[in-house]
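All protein chains but one are shown in place.
A, B and C are the chain letters, set down in written order, and residue numbers restart from 1 in every chain.
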């Protein structure tokens, strides 16, 4: 299940539903990304998507993860719009029989979402408002999967 | 926070409390292990701890994880006693500024918990009741961290 | 009608999120449309930045293509993930 939403969501409620639907999976890994305040420098994060294109890209990454690891189920929830510090940005949950697959798939999807996913990011803070370019570290993370 | 309990627990309620207490962490990774039915062969899992020793071992692993990665907070909840299929066995949650630390620390702690932690495991199923020895795959996973 | 979408910082360059228009007289390709928009919205060449990608009907295009006048066209600055 992939959900891109401009409305605040509750990750634990989503995990509850996911877990209830995947009682037969031995391993469930989740990753929650929240807006950091960067030592008080950030007040707001704004994410823009290209409706259709952004979701198709995520769906493709999920398909690749499912082809690569034996997964029972995958859930990706991504916020768009304006978010305050501490709000949930992204929540990825993977279920598998064994923990290695669940961990690797979750890690892989997060790398995709943080580097290649079709989002534009604007930060509002003490330094004004600026569009954020990807960090080189993010690209390095993502290259881990290409071999 | 480390909790070893012989009472069924709700991972999502625990995650909710943990997340609320760690709004400043950009990255929260969790792993939930549930009792698998192994294609209908398992009815019950029974875990025994050595009170004091088991918790000290987990606390030591948590300290090592905190020394190795920059972590905001760590939570480990582990069940003991008799558990039915689909019940939560273990829940590990790590909070960090960046996702790489959160993922690696969660993965590391799970490897410890699945291979070295002081638990004895008995399975009841269609093949009768038997004590389970560690899988060689688990040992391999754990060796990943020694270099 | 052509629907044009400006993403990220291009929205600020173009002063709009999107617009719908008939292909202007004599404009039949993406490259000529970009040139026309450049003048029309005083984009100062923002669409020609090599990091800006163009999508036609949500497909990435790498070469110039002809337009029929019924496309959705997206201009995408580098994506940075979420």
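Definition applied: contacts are C-beta pairs under 8 Å (C-beta built on N, C-alpha and C of every residue); 3 or more make two chains touch, one makes a residue touch a chain.
Quick caveat, the model's predicted, so the values are computed rather than measured.
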Visible chains that the absent chain touches, using the contact criterion stated earlier: B
Just name the one of B:25, B:89 or B:106 that touches the chain not displayed here. B:89
Per the touch definition above, residue among B:47, B:71 or B:101 touching the missing chain: B:47
Where chain B meets the chain that is not shown, the residues are 33, 47-48, 50, 52-53, 56, 78-79, 89-90, 112-122, 131-134, 138
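Throughout what follows, only the chains that are shown with their structure count from here on.
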Return the distance between the CA-based centres of chain A and chain B, expressed in whole Å. 23
For the pair chain A and chain C, the C-alpha centroid-to-centroid distance in angstrom is 28
If you average the Cα atoms of chain B and of chain C to get two centres, how far apart are those centres in Å? 51
For chain C, residue numbers touching 2 or more other chains are none
